[in-house]
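== chain A ==
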Amino acid sequence: MAEPILRTEGLTKRFGGLVAVSDVSLDLQVGEVHVVIGPNGAGKSTLTNLLSGDLPPSAGRVVLEGRDIAGLSSDQISRMGVGRSYQKTNIFLPFTVFENARLAAQSRTPHAMRVFGRAEAYAEINARASAALDAAGLGHRAGRVAATLSHGEQRQLEIAMCLATQPRVLLLDEPLAGMGPHESQRMVELIKKLTADHAIMLIEHDMDAVFAVAHRLTVMVNGEVLESGTPEQVRASPAVQAAYLGGEEMLHG
Partner candidate 1 sequence: MNSGALSRWLPWVVVGLFALFPMLESTFYTQLVTKVLIMAIFAMSLDLLVGYTGLVSFGHAAYFGLAGYALALMGPKYEAASLWWTLPASLGICVVFALVTGLLVLRTRGIYFIMVTLAFAQMLFFVFHDTKLGGGSDGIYIYAKPTMNLGETVLVNLEKLDQFYWLVLFFTAATYFLLRRILGSSFGRALVGIKVNEHRMRALGFPVFRYQLASFALGGALGGLSGYLAAVQFGFVNPEILSWHQSGMVLMMVILGGMGTLHGAVIGAFAFVLLQEVLSNQAWFGIAAKHWQLAMGILIMLVALYMPQGLAGLMNGFRRKPQAEAEEGADG
Partner candidate 2 sequence: MSVNDSFDRRGFLKGSAAIAGAAAVGTALPSGMAFAQQGKLKIGLMLPYTGTFAQLGVAITNGFKLAIDERGGKLAGREIEFVTVDDESNPAKAPENVNKLVQRDKVDVVIGTVHSGVVMGMAKVLKESGTLWINPNGGAGAMTGAACAPNFFRTSFSNWQTTHALGKVLKAKGHKTAVFITWKYAAGEEMMEGFKEGFEKEGGKLVKELYTPFPQVEFQALLTEIASIKPDAVVAFFAGGGAAKFLKDYQAAGLKGKIPLYGSGFLTDGVLDAVGDAAEGVETTLHYADSLDTKKDKAFRLAYAKTFKLQPDVYAVQGYDAGQLLAAGLEAVKGNVADKAGVIKAMEAAKIDSPRGPWTLSKAHNPVQDMYLRKVVGKENKSMGVAWKGLADPARGCKL
């Protein structure tokens, strides 16, 4: 097994007396989709926030390529190559689709703080933004104001912005939420395509999609890891079966 690009050790987050994430250790590797599932309130989104730096962990380590990044701010972690999408669409609604992607692309260049040149004058930023939009299947919408997109398209834009920052680790928080079957299918294809050169952590409820893309599966309950392994191992796990009273349908919970 190759060295994981990102791993956590005993990652814990407490909110007052509530333990939202408890002693979670997992790893992500390039070429692999690591899916985290579990019922609502299991701590999946909190886990994502800990990895992306949106929240500081209470205890434990987050190691990115050998460096402990726990407690760094989200922009620092982002610049280290960890990109994330949000469960609730989190884009710049008043801007055009292209500007959304362009801003994301801009964050990765030394031009970012340039004060005089026109923002659109940087070919490589524009190219990266366009590429990200194309990859997410939004190339034809570039000129639209983001607020006017359909829900599914906004989810795609969310991913496109994430891609435009050229991350090596992708943290995708329920990218399929609220999507129609056709859009979902396209997203699954996109995730598969991205797997080759990204390490992906995916949080998802749609089990068809989960089993379509997952290389590894982690089940979280009450902030703890219940089981982790290949999809087959997890499916066979007595603990998971017990917790979910034996039906994989229940995993939708």
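In this text, a contact is a pair of C-beta atoms (placed from the backbone, for glycine too) under 8 Å apart; a residue touches a chain by one contact, two chains touch by 3 or more; residues count from 1.
Picked so that all candidates are chains of the complex that A comes from, given by their letters.
Since this is a predicted model, take the numbers as computed values, not measurements.
**Student:** In the complex, what candidate makes contact with chain A, out of 1 or 2?
**Tutor:** So the chain touching chain A in this assembly is 1.
**Student:** Please name which positions on chain A make contact with candidate 1 in the complex.
**Tutor:** Going by the criterion above, the answer is residues 52, 54, 73-76, 78-79, 84, 86, 90-96, 99, 102-104, 106-108, 111-119, 122, 125, 145, 161, 165.
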